[in-house]
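Take this structure, written in structure tokens, and hold onto it; I'll ask about it next.
Every protein chain but one is kept in place in this view of the complex.
Per-chain numbering from 1; labels A, B and C assigned in written order.
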Amino acid sequence: MNYNVIWLVFTPLIGSAIAAILYKVKFLDRIVTFSTFVITLFLVFSTHVGQSYSLNLNFMNKVLPLSWNVTHLSIFMLYISVIFGTILTFYSLIDKSKMKGFLLLLILAANNWIFTTNDMIGFFFAWELMGWASVVSVLGGRDEKASRHAALYYALMSIAGSYSMFFGIFTLWRLTGSFAISTNVAYLSSIVGVHPWWVIGIVSLFFVTFMIKAGIFPFHTWVPMAYAWAPDTFTPFLSAVMSKYGIYGMLLFLPISLMEKGVPTAFGLPWVNYIFMWIGVITAVVGTVLAFFQDDVKKLFAYSSFSNLGYIVAAIALFTPVGVTAGIYHAFNHLLFKGALFITLAAVISRTGTSKMSEMGGLWRKMPVTFFTFFVGIASAAGIPPFNGFGSKWLVYQAMIKQHLPFATVMLFLASTGAFMYLFKAFHSVFLGQRSHRYDNVKEVPVIGQIVEYFLMFAMIFFGLQPGYILRPIGAIVSSMGLKPLHVMSNGYVTGMFSNVYMPIIGWSLAVSFTFGFILFFISAKHKYVSQEDNYTAGQLPEEWNLTPETYQFSWKFYEPVESVFAPFFKVKVDGFFRGLADWTVATSSAIKEIFVSNAQMYAFFAVVGLIIFVIAGWAA
Amino acid sequence: MIFLKLLEGIVGIGALSIAVGLLFMGIGRKITARIHRRYGPPVLQNFIDIFKLFSKSSISHGFAFDLGLVAGVSALIAAVVFLPMGQINLFPHNSSLIMILYLMTMAYLGMAMGVSSSGNPNATIGIARALTMMMGYEVPFAAVIFSVYIFAKTGSLTNIVAAQGGGFLNWNMVRLPFGFLAAEIALQGMLGEKPFDMAIAPAEIASGPMVELGGKYLGFGMLQHAVGIYLETGIMVDLFLGGASNIWIFVVKQFELFFIALLINAILPRFKIEDGVKFMWKVPLLLGVIQALIVVL
Amino acid sequence: MMSEWESLTNFFRGRSFWMLHYCTGCGAMELPPTMTSRWDMERFGIIPMATPRQADILLVTGYLSLKSLKRLIYTYEQMHAPKWVLGFGSCTINGGVYWDSYNVIEKLDKYLPVDLYIAGCMPRPEAILDAFKRLRELVEKGEAKGYEKYVKNYDWYKANQDRLFKRIKPVLQKPEEVTRSA
Partner (left out) sequence: MLDKRIEEMKKMGLDARALENWQFEVSVPRERTAEVLSYLKSIGFKTFIHLACVDWIEEQEFELVYNLENYAEKLQALVKVRIPRNKPEMETMMSIWGLCQVYEREIHEFFGINFVGNPNLKPFFLDEWLDIPPLRKDFDTLAFSQELFEFKEDESHGIKAPKRIEYK
């Protein structure tokens, strides 16, 4: 019996209660949130693999067994989520958005519960808690109407997911009589050879939920809306941490290794895994393509998140040692760089008051720390070697090539190159180019924000150069799933199957060559600094040409040629499918409502019929 | 130890790649001139140009401008260090092709950051075109390198070179002919030669990314092009022409590839960007996919 | 006297002229043959550039109206030192056929420091190549210092330019006196 596991859940709940009382005073609310995160962090530090706790709840003469069990995976997820949450709440001390601390603490409680629980009842409760707290958190963005719409959409998708999971849980309970996740997974993997269709059906029920939460194609439609219209400080948490719950859930169920049980295969993979892998690849490509054309910078990075989760799904769907390692590693890297990017965006938006890229530009002189954090962030996201994103992308490719899947790999490579493109678009439109005179008085974020940015910058470079600190715990996770983990030679190595990369040497190489570059720069002829107005204008005089920074900034329709390349694909809209479904539901519901409301006798008739069916069904059962 | 080796490597290989790259550019100008029935500049013209540029005063638009242009050259040289070139192979256990490709991306990101921070829309349009074209040629190139990965069962350039040992018939150029063709076309785009030179269209967008560069900044841009030629042709030599036993043969093989690119460059006009991308996704990608299919099945 | 370093740099500068051709005048016609295979100016290291930032030489091909002179001065000031101006054709020397025009300047030298003139209307490509050769000699001897002259005598140049561009009263003080009789 280890009580600190259960304290992991209760501490944030208590903190949440206090913060809810104080929430009118914003600063106190934020202080309580931050300190609760710090306390939770210490609790996480004292949590170890193998700790467990169980509790039997008596509920209407039924015993509800609740149990907690800390696995390698859960401790890893706990660490990364709580540490990131602490950084984010530290940043939120200076933040002006309408994020509510007590809701974040509720999500933290759910977060800890999801990652440690071993029973599906607790999992479901925590999932619902997390879902609703995040739905309410999405409210209160800068544009109230839009964020209400986004929250509604998100809530509907969450509900659909919850139903699906609820159905799955009770089907399993009916079959095994147990709510424990490990028991059920073991049961499923024991029958998968005999009844593959049942297993696939039941597992799909869970996976729909996870895919909705992670925002995987075709359930991604809520992602851009919710990410874009959530409060600016909440979006980092939404993207960095909350999208990983779905991945965590998938990792729980993936050990039903369909591999050796005689399931038909496609290209060396069980065909279910194969299809799932392609879903991941399509997610990556669709997210990338859609990200090209966004004008709202948060929406662009929302699509970017969606695309990166495609990478993760594609990797873990292979369920090979490299694949799972790459998937979890990419989940970590994505958490780090996307968290950093969204925090810098929150800083920029708090200073400029807009998230439209066409209205920003040239902020790098005014916000240098934010600029460099963003630069390191996009370098990581593009997978440039000395920063953190490289190792995981590279492992993903290796995992795919190992399975002889060249097409999927090429598609992922396309997504990666495309990622470089849209990241540069955001980089240019926000920080580079001409600065409008509106932003002449913009200042750098306050000191706390700068500390957070420096810290994240350092983390991205450190984990890029020393990937072993992450790959070792991932190795433990992989071996706990019954796979052979990758060999980690030392902290600097990313060990692959095709070749190794020793990251520090890249860092040193860059350091030396940059030194020589700057020596050459400083010994050659002198330069002088000029303002942005002194610019090549084909000889035209700026003042006679009515030239303003806004008109001389190129950020509108940045990738117009690409648009014409991808034009045929834009005709298909997933969103339209869901909208059509919603319209159909509304129409059907109102028709049914008509039946019930129009006539009292009719209503009574239906009630009686229903009752009779109910009684007969009960009697028959 | 590693540090000293790197120091040596970067000074030596940096100087080598710059010298070879500039020489290639000079020879390229001469050959292009001869194709146009002109006399052409001296072969060492580009060295003169570089010297002149670095001795010329210039303007800068701020620290990001400086950093970006320096990064354009430095990151490329940092990548060249890992390339096996004949007997010069400093880090044989650390020559993953994908790593080199992604390290090259850093140079392009640096360059893009530098020229865009100048605030000139022509530069940004050029960068947007270059990135679009990059998406075009990297996809067929990725298809090719993944088929080579599967074929050679290794991703390290050192091992790929080793696997091609033992004569002309073992070269990947002969064994993977479709892949080689696709990679050749992708190389044309990578080098930014015609018909894929929309990024630096001088008449439309005032030479694109280079619009605000002058003096040493333009010098850095030129050095980046030189090292880029060296690195990209070098990768192709290691991938398809079986590497080389010493650096001279290596350079000669690089020149062969560059020569083909030059001949195409000298006689073709420019694609539109979307047509360039579509072409890349039709012909070379099809060839690459055929090659991948042959390798996998 | 020039130092060794300076004469070395001048030697290289003289062999790598990058040229921005300001083609509002009719002289633009003479440049394509100079660039292409008949006369091939690239063999002297001379190539046309797209923007003033990259160029060493400003080649002014022909007449300059007041409006284009304004742009020319802006372009010249955007170039990086060392830079040279070549006046091409008679129009830049004394106005050429536009000697009495109210809107075409007569002596370019008053507004920008011209290092070398190419006389003629039009000068042949041979003349252009000869001019580049002469300019190279001047640069190597360290005599082509127009850009330094411009900085040193900026007040004079600026006053001349402002006389054209910042007029506050009519040029012909009493129009009725100079009016030609009917």
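Assume a residue touches a chain if its C-beta (ideal position, glycine included) is under 8 Å from a C-beta of that chain, and two chains touch if they have at least 3 such contacts.
The model shown is predicted, which means the values in this text are computed figures rather than measured ones.
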Determine which of the presented chains are touched by the chain that is not presented, and list them.
C
Interface residues of chain C toward the undisplayed chain are 66-67, 70, 93-95, 99-103, 105-107, 110, 163-172, 175, 178-180, 182
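FYI, only the chains that are shown with their structure count from here on.
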Centre-to-centre distance between chain C and chain B (centres being mean Cα positions), rounded to whole Å
38
Rounded Å distance between chain A and chain B, as computed from the means of their C-alpha atoms
35
In chain A, what residues contact two or more other chains?
534, 536
Can you list the residues of chain C that touch 2 or more other chains?
51, 53
List the residues on chain B that touch chain C in their complex, please.
29, 33, 36-42, 45, 48-49, 51-52, 55-59, 202-203, 206-207, 210-215, 218
Applying the document's contact rule, which stretches of chain B touch chain A when the two form their complex?
2-3, 6-7, 9-11, 14, 54-62, 64, 66, 70-71, 73-75, 77-78, 81-82, 91, 93-99, 102-103, 105-106, 109, 112-113, 116-122, 124-125, 127-129, 131-132, 134-135, 138-139, 142-143, 146-147, 149-150, 153-156, 159, 206, 211-212, 215-217, 219-220, 272-274, 277-278, 281, 288-289, 292, 295-296
In the complex of these two chains, what residues of chain A are touching chain B?
362, 364-365, 371, 375, 378-379, 382-385, 390, 393-394, 397-398, 401, 404, 406-407, 409-410, 413-414, 417-418, 420-421, 424-425, 427-428, 432-435, 496, 498-502, 505-506, 508-510, 512-514, 516-518, 520-521, 524-530, 532, 534-536, 538, 549, 552-555, 558-559, 561-562, 564-565
